[in-house]
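Below is one structure. I have some questions about it.
Yeah, one chain of the complex is gone here, protein chain that is, but the others are all in their spots.
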Amino acid sequence: MIEQQTLKGWTREEMAQRLAQDIPNGSYVNLGIGIPEMVAKFVPEGRTFIYHTENGLLGMGPSPEEGTGDPELINAGKRHVSAIPGAAFFHHADSFAMIRGGHIDLCVLGAMQVSQQGDLANWSTGAPDAIPAVGGAMDLVAGVKSVYVITQHCTKTGEPKLVESCTFPLTGCKCIDRIYTDLAVIDVTDVGFKLVELCPGVEFEEVQQRTGAPLLR
Amino acid sequence: MIEQQTLKGWTREEMAQRLAQDIPNGSYVNLGIGIPEMVAKFVPEGRTFIYHTENGLLGMGPSPEEGTGDPELINAGKRHVSAIPGAAFFHHADSFAMIRGGHIDLCVLGAMQVSQQGDLANWSTGAPDAIPAVGGAMDLVAGVKSVYVITQHCTKTGEPKLVESCTFPLTGCKCIDRIYTDLAVIDVTDVGFKLVELCPGVEFEEVQQRTGAPLLR
Amino acid sequence: MINKQLSSPAEAVADVFDGATIMVSGFGEAGSPIELIHALIDQGATDLTIVSNNTGSGEVGLAALLKAGRVSKVICSFPRTANSTVFPELYRSGKTTLELVPQGTLAERIRAGGAGIPAFYTPAAVGTPLAEGKESRQFDGRDYILEHGLTADFALIKGKAADTYGNVIYNKTARNFGPPMAMAAKNSIVQVSSVVEPGGIDPEIIVTPGIFVDRVVEVANPVHESELVSAGVTYP
Partner (left out) sequence: MINKQLSSPAEAVADVFDGATIMVSGFGEAGSPIELIHALIDQGATDLTIVSNNTGSGEVGLAALLKAGRVSKVICSFPRTANSTVFPELYRSGKTTLELVPQGTLAERIRAGGAGIPAFYTPAAVGTPLAEGKESRQFDGRDYILEHGLTADFALIKGKAADTYGNVIYNKTARNFGPPMAMAAKNSIVQVSSVVEPGGIDPEIIVTPGIFVDRVVEVANPVHESELVSAGVTYP
């Protein structure tokens, strides 16, 4: 095991904010559950993103005040949301036509593991007693134009999440374009992981040490 | 050539009226262009049929007065029509999902030839200089629950239209359930053409003589 | 005269038979036809195959149907729910089997079933455990797997309003699986808050044309699953 030290990296909010900077104006964006959802809080000045939620809404707006939600206006995480002016409702087959047909510009997902080829594992530990559940993740990674992962660089027990090849069951192959962690922004390229940007105060060697595959500069 | 005599059979209107008697209440019906369209004039007392036109309307109503039509409310024959209360508009992919998916109860088409196996030829003479055009006929015969043909028993030159096997290019194989001609109503069965009903005043032998395959009683 | 309205959920599900395949609309509680499901529990049909995105919550609706032991198989994309132990127990004990399908593939398989498409190719799940045993094929240098259309004997669907010809509109994200399921089932049963006369819904805004709907039943004030779960309600 690689010896781990706690590094002072980006907070989850900072990771989400950093990712939001890279989204062009006018993008159609699908945000996964968890940290990915935080991206919506950090839309840069002057840009508009239109959020797609796979359960049938384009133009998803913020969650309403607690207790004022409509149980029939929810997002993919089953939370109450709102619809912006210019929103549209549609059924599930049309919604996944948007996804599979390459109409969504960007999808942001959490990850258990990402391989240096861009394979993603984020739906199952493969444990024999787990209840398997996949939702729309496999469709999203297969269809969306760009797929970004936002995740802690390592697991709670210090294992690298960026690996040579995934040991957990795959969600998709060669599907991840970029990874935003608490320590760095990393592209998945034809030749493996490549550093885009370090979190201020974090050294390249520290990131490499916590990455389960070679990290190119 | 079989010697032909002119027989006094059903008129086109009578053929259409005879066919309409066989449509159950509540049926979803697609009527082809020409004689098939006349069926809509003869809905039996107490029954309601809902007409589907493949260009995106369920609940097609009669043509409006000449000169009062809406150029964006037309049928598959590109004639002005109306929409009944309870009508619905939809796009072409949904419209043919209704057809291909077996949701239309009955389709009535014209024919150039019908074989004793129920093959239909109604879209092309196969002439080398003809402009090929098929429209929705192949989808209709492949998808609709029951497909009836309404046609003169013979061509203008006296050739049988009910034949052992079609010589014109096919629209579909084993797709015709019943044929309404000016002389008779004939089922297509596993063992070939079978008489259901003769036009009053017409003899079985006279029909057999004008049919290009054995006709069972 | 055409009138597809029936008097009650009980009448609407009266002919569901043992061993039937039933599609059930809903994504989480949105669009879940609770009253129709409860009527089905009362009706008693068993050995059912359920096609639905989730497996319900608490011990009402779909979870209650499972709890009652009526479901031998679930075809589903996300059978893990925050507030239910019903499906996990049935799954672990082997009493209910699971066919796990990616959500978009599930939606497309249902639409294909309704549209007369027996099979289609999709890129989703290629290279994953859910592609195991499936035919794969390249088009333009990319890998796809073959998936088959899904049909059902019945569909239980929640809409917002319908006319007596069966034309249906939905409410917000409760639309989800309703329209494709209405297409794919032999007997599509829709509960709505209000039933109107033909012409009572603008033909331009109809989402599910009546040709896909066999039975309509009015449930003026449908319950919300989350409220029942919060209140600790169990059914029956």
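Order as written gives the chain letters A, B and C; numbering starts at 1 within each chain.
By definition in this document, a residue touches a chain if its C-beta (ideal position, glycine included) is under 8 Å from a C-beta of that chain, and two chains touch if they have at least 3 such contacts.
Just so we're clear, the structure is a prediction, and the values are computed from it rather than from any experiment.
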Which chains here would be touched by the one that got left out? A, B, C
Of B:G172, B:G192 or B:G212, the one touching the omitted chain in the full complex: B:G172
Options B:K8, B:K41, B:K78 or B:K145, residue touching the unrepresented chain: B:K78
Hidden-chain contact residue, picked from the options B:D129, B:D190 or B:E205: B:D129
Residue, one of C:M23, C:A112, C:L130 or C:A155, that touches the chain absent here: C:A112
Hidden partner chain, touching residue among A:P44, A:P62, A:G102 or A:P214: A:G102
Pick out which of C:P123, C:P198 or C:P222 touches the chain that's been left out of the picture. C:P123
List the residues of chain A that touch the chain left out of this view. 25-26, 28, 46, 48, 50, 52, 58-59, 83-90, 94, 96-104, 142-143
What does the interface between chain B and the hidden chain look like in terms of residue numbers? 53-57, 70-75, 78, 83, 89-93, 95-96, 99-100, 119, 124, 129, 131-139, 142-143, 169-173
Using the document's contact rule, name the residues of chain C that touch the chain not shown here. 108, 112, 115-123, 139-140, 142, 144, 148, 169-172, 202, 204-205
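As a working rule, only the chains that are shown with their structure count from here on.
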Farthest chain (mean CA position) relative to chain C: B
Chain A to chain B: how many Å between their CA centres? 55
Where in chain C do residues touch two or more other chains at once? 111
